[in-house]
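Pasting a structure below so you can have a look.
Removed from the display is one protein chain of the complex; every other protein chain stays in position.
Naming follows writing order (A and B), and every chain is counted from residue 1.
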Amino acid sequence: MNDSPNKHAVIVGLFIFIGLSFLLAGILIVGNLRETFNRKMEIVSFFDDVNGLQPGNNVWFSGLKIGTVKSLDFFGKSQVEVSLNIQSKAQKYIRKNAKVKISNDGLIGNKILVIYGGTEEFPGVGVGDTLTVEKTFSSEDMVNTFQENNKNLLAITANVKTITSKLAGGEGTIGKLLKDSSLYQSISIASKSLEGASLKANELMGSLAAYGSGLNKKGTLANELTTDTILFKSLKASVLTLHQITDTASAFISTLKLAGSNPKTALGVLLYNEEAGTQLKETMKNAKSSSIKLDDDLEAVQHNFLLRNFFRKKAKYVKEPRNQVREALK
Amino acid sequence: MQIFKPHVINKEESVISITGLYKSFDDLDVLKGIDFNLYKAENVAVLGKSGSGKSVLIKIIVGLLKPDRGEVVVLGKHVNQLNRKELDDLRLHIGFSFQNSALYDSMNVLQNLTFPLTMNRKNLTKSEANDAAEEILDSVGLKDKLNQMPSDLSGGQRKRIGIARTLILKPQIMLYDEPTSGLDPVTSTEIIELINEVQQKYNTSSIIITHDLTCAKNTSNRIAMLLDGRFLKIGKFDEVFDTDDEQVKGFFNYNFIQ
Partner (left out) sequence: MMNKKVRKYVFSKVLDEYFSGNHKAYRFIALFFKELFKRPFHLREVINQCFEVGLKSLALISLTGFIVGIVFTKQSRPSLEEFGATSWLPSLIGIAIIKALGPLVTALICAGKVGSSIGAELGSMRVTEQIDAMEVSAINPFKYLVVTRVVATTITIPVLALYCSFVALYGSYLNVHAEETSSLISFYQSAFKTINFLDIAISVVKTIVYGFTIGIVGCYKGFNATQGTRGVGKAANQAVVLAMFLIFIEEVIIVQIANWIRYF
């Protein structure tokens, strides 16, 4: 009892079929056409390495999706030309000096192309403009660096580990320092006094140097000195005293040194012992008086007729304080 | 068996009148110009070979199929010009007994009988419908099968339930499609008796589609020979039987041999 298909039914059926096909195709395509409705412009960029970027990957600008990668082609010897489709509305915000780099959308996401930078002085990009590329680390590079860092970190931590274990065990100077509180205190005191002592020693040495320079003046002085026997005697005496002084100073310094290496003994002796202080003062006094004496002696020498001529010449030379310094430095 | 036809047919009162009816399927012309009248309270048996379009004829009468050409007037209404509502109203007056009974096999006997009733008479209560179903079931002699499923019934029982289902709407016209096909002679006789009983009890006019000569002879006031898309002979059984027409003779001979 099947009615045969009549012409009308066939035609209507055909139109229904065509209509449905268009509807289906339309629904499936229109979703993608939405992109097409946005006005597009193309810009290019040249990469040495695109890290697996593919056509269709997103282009981001200021974290906003503004387009897609249109095509990838070889360019020149080994470069890759990347064409980007950018929404026209983004054009004025992307400056000509903006840069591009390849990045990841999340840690394991797709590759994206990021446009960034650009300054106000430059105009917006135009169609076909080329954006420069800044070499960025690929994730592989990053991983390699991480690896290197890890190795270093491992070595460092191993060292730190041994150090801390030694410290904890009280080994070594620092270990002792950490372990022995009395030691720390004495060191602290010693270093303070040493500071004072060294200051003083410095002063002392300065005076000594002055003396030394005075004494050491060119061979002539010594010769002339030797010719005057009286003077020589007194000079000899003063040099002897000076010698003693330097001896004392040297002993003092060695004592100071001792105090440095063995703080427990040296320090108290040097600065907190009244006796030592007075001794030092005495020494200084001696040095001072001896120098006065020496001064007097030298005065006498100057007036001696044998040396008068020399001293006159010398005085002339010495008038210039600079020369005096120069001589002293010799 | 006693042939029992007491009716006086009033030739003035036609319930179905068909003129110039054509129907074709694809390349096959089935009905090629049928002219026919069914009168009030008359039983007409339509005889014909299988595939000669007997069933098509009564399906056109009831509006299940649309004719290519021709007029079909049933109870004064042009079947092809009715809308759905009017056609449904007309169908309430026509009972159609299907060849394979067409019982709703998802329903039991009672539901099968009450279904057309409750669907068409909305104000009928459930007990009223059940009473009517039981009454009609009683008249076909199957009151004990009330709660059985159609699949549990024999062919003859199914036929009778099918007839009962059409009778429940108290139709003026009964259309029987092969009422005795596939039944043994005893059951066939029961069905034939039922058809005659229905005719008397409800005063219905009937068209009985059959290729069973016994059935045609015993149920009909007239018989019509449908051969090659046309009614070759319409008349009393004996008149048609005694014809000299070779095609009609061939049909009768074939059936008797069978």
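Everything below uses one rule, namely that a residue touches a chain if its C-beta (ideal position, glycine included) is under 8 Å from a C-beta of that chain, and two chains touch if they have at least 3 such contacts.
The model shown is predicted, which means the values in this text are computed figures rather than measured ones.
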{"item": "Absent chain, residues of chain B that touch it", "value": "22, 24, 26-27, 29, 32, 59, 62, 64, 68, 84, 88-89, 91-92, 94, 96, 98-100, 102-106, 115-116, 119-120, 122, 165-166, 169"}
{"item": "For chain A, the residues touching the chain missing from this view", "value": "1-2, 4-7, 9-14, 16-17, 24, 27-28, 31, 34, 108"}
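Assume only the chains that are shown with their structure count from here on.
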{"item": "Between chain B and chain A, distance of the C-alpha-averaged centres to the nearest whole Å", "value": "114"}
